[in-house]
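Missing here: one protein chain of the complex. Every other protein chain is in place.
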Amino acid sequence: MANSRFEYVRTFERENILLPQTHIVIRVDGRGFHKFSDFYEFEKPNDKLALEIINKSALKLMQSIPDIIMAFGDSDEYSFLLKKDCELFERREFKLITTFASTFSAYYQFYWNQLNHSKPLDIDRLPTFDARAIVYPNNINVIDYFSWRQADCHINNLYNTTFWTLVSKGGMSTKEAENRLIGTLSADKNEILFTEFGINYNNEPEQYKKGTIYVREVVDFPLEKYNENPSEITLNRILKRFKKTEIKEYNCDIIKEKFWNDRPYLFR
Amino acid sequence: MANSRFEYVRTFERENILLPQTHIVIRVDGRGFHKFSDFYEFEKPNDKLALEIINKSALKLMQSIPDIIMAFGDSDEYSFLLKKDCELFERREFKLITTFASTFSAYYQFYWNQLNHSKPLDIDRLPTFDARAIVYPNNINVIDYFSWRQADCHINNLYNTTFWTLVSKGGMSTKEAENRLIGTLSADKNEILFTEFGINYNNEPEQYKKGTIYVREVVDFPLEKYNENPSEITLNRILKRFKKTEIKEYNCDIIKEKFWNDRPYLFR
Amino acid sequence: MANSRFEYVRTFERENILLPQTHIVIRVDGRGFHKFSDFYEFEKPNDKLALEIINKSALKLMQSIPDIIMAFGDSDEYSFLLKKDCELFERREFKLITTFASTFSAYYQFYWNQLNHSKPLDIDRLPTFDARAIVYPNNINVIDYFSWRQADCHINNLYNTTFWTLVSKGGMSTKEAENRLIGTLSADKNEILFTEFGINYNNEPEQYKKGTIYVREVVDFPLEKYNENPSEITLNRILKRFKKTEIKEYNCDIIKEKFWNDRPYLFR
Partner (left out) sequence: MANSRFEYVRTFERENILLPQTHIVIRVDGRGFHKFSDFYEFEKPNDKLALEIINKSALKLMQSIPDIIMAFGDSDEYSFLLKKDCELFERREFKLITTFASTFSAYYQFYWNQLNHSKPLDIDRLPTFDARAIVYPNNINVIDYFSWRQADCHINNLYNTTFWTLVSKGGMSTKEAENRLIGTLSADKNEILFTEFGINYNNEPEQYKKGTIYVREVVDFPLEKYNENPSEITLNRILKRFKKTEIKEYNCDIIKEKFWNDRPYLFR
């Protein structure tokens, strides 16, 4: 064939197959969303409509890729958990991460247009996302990963809530607010909100404090019949009988064990 | 800090830094574009407007990322050449490929909407692209890479042109046309087009036969003063004086050496 | 400093850190041992002294690297299991595998000289070993890995025993013996040995049929007090109290679960 003398160039291709039998997490992350949110005049500290757009994008991705069994997101990022025996793209890393980045960006633009955020998208300010894959060998790592992201959400939201309250209600410049918060602990920020502005941070919306969780739940999973830590063989036997699944949305605590104990099938 | 006991999960992250001083090629490739082109009723064998959309996307990407010095594309794919000393994202592979995949998809959707192709995009049929990076240690590999893609473009276009002529002008079903072409060589397809349909393949549009090339050309580069293969030091010295660049579009032959000899700065 | 302008060459170094919290197996494998065993006139099918040399080398390696908790070997290969939380060389793959290859080769040459095998080593026929690392995310994979190697040992030994019996007692040439065994199953080989030569394969030495196992056993581990599958936290708590270990040698079955159930600490 005419191109055969050039085809040797394919031998320079390299690819990474994600280790079998590990839990794959793929995290997509908005590129330059600080400037993006300024340009499109996001409400601070949280823009309800922008969160709806990113949540819908995550949900749609989860609906279109059955191997995703859980998602957690806040601000401009989302983490997706794939089941341990996932064989999507034969676990080829480049295919997985570029497909997630591309598809998530596509949904985001689509929903942005559909939901009519602030103004039409500008070609020089399109929403884009990078993506990375991480593999975890065991359940505890997975729980800790999502705990890490939820703790991060909390810390950022407390900071942002206090910062923007100082600005919008306290009349500070952003520079002044920034300086005011240097070196403060969580307790200090709670105190500022409560004492100076009468805001009880605990009463802030759960979505902002805890992020958004989507779980592909097994309908009627007979949890009570099994101990909370079934062996893999037992679990797979159960799941063969309880195949029906449903994606549910939560804004609950995923750092506490209960969330995970109630859903052993997340570690299938 | 509250999340520190979880932060160990970051030690599971792995990343690949592309080897320094190698030419990076990133190829984006449409995902499921066979179905996509059916769904949006692309003209066959080539859809002029769809090509305009993908070309505009590639050009826009090249304008927004100065490290891209050349691009070649046809059908639903595009290859981008980055300069050898590119330090974009510190050459971190995951950042590069997911950013290319995401941004290219974003441009494509944007231009699709702007140019009003056949019908509005359907949420279940959005245009998405995967992306991979390949590194090449020397100039010859780079020339051979692009030659490989252009030869591939030619082979596919000759096949598609013959196939769709058999269908649209020859009254064959797609199955019949497929069978007719099994085992045929290029010469046979040229002959079918010419004898049976009076079509001289050589007269087909250059864009379809050769694909589209964008080159970031150095304005007034004094080629005549230097041999065609300047040393790297010489080349960099010249380029310091001739900094002005301009992106040009071509549909020319890039398999022949002339294209490359005329533009030694592509190997900087 | 004088060499600083060259030091950039270090940026081309790449290294792979083995994924944390996975079980590392390192397998060393004799290079060209077919020719090696011919040259030094090994007894066939098993050379008792050569096995003693390789076993002593494996045992010595295990004594010098406490992170090795188990080893299995036969013929010219040995597999070493490192504990899951091993931090030797910060899990850098190149350090681990080249150190194992180098050290194992060094011990082998040393013991060869000490035990006076057939003849002094020839500079052009020194014993050398390559080495590779594989990581496994869970216990079952580890059990299956060692089962794979023991099954392989059995298959090879049955073949070799039959082959060399055909040659030494059956008067066949090696070519004739090879042809005789093409397409035979295990049952066929057992039958040949028994019917034609009165040899009951089951009575062959366990070492030859099962290979050699070294285990770093926890002295007085209170197995009866715990179920066979203690959680990691429980296991580590126990191991803090039972720290004394002892390397034991076996030629037993490691495909059956009992071996592993009796030693849950192998999965620490």
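Details
Lettered A, B and C in written order, each chain numbered from 1.
Going forward, a residue touches a chain if its C-beta (ideal position, glycine included) is under 8 Å from a C-beta of that chain, and two chains touch if they have at least 3 such contacts.
Note that the structure is a prediction, hence the values are computed from the model and not measured.
Checked against the hidden chain, the listed residues C:Ser37, C:Thr98 or C:Asn251 yield one contact partner: C:Thr98.
Within the whole complex, the absent chain has one touching residue among C:Glu52, C:Asp67 or C:Asp152, and that is C:Asp152.
Across the interface with the omitted chain, subunit A contributes residues 11-12, 14, 17, 19-21.
Although one chain is not displayed, its contacts with subunit B can still be listed: residues 19-22, 135-138, 140-141, 229, 231-232. Within subunit C, the residues in touch with the undisplayed chain are 1-3, 6-9, 12-16, 31, 60, 64, 93-95, 97-107, 109-110, 113, 121, 123-124, 126-136, 141, 144-145, 147-148, 151-152, 154-155, 186.
Quick note on the criterion: only the chains that are shown with their structure count from here on.
Here the chain pair with the top count of touching C-beta pairs is A-B. Comparing chain C-alpha centroids with the centroid of the full set of protein C-alpha atoms picks out A as the closest. For the pair subunit A and subunit C, the distance between C-alpha centroids works out to 44 Å. Distance between chain centres (mean CA atoms), subunit B to subunit C: 50 Å.
In subunit C, the residues that reach two or more other chains under the touch definition are 19-21.
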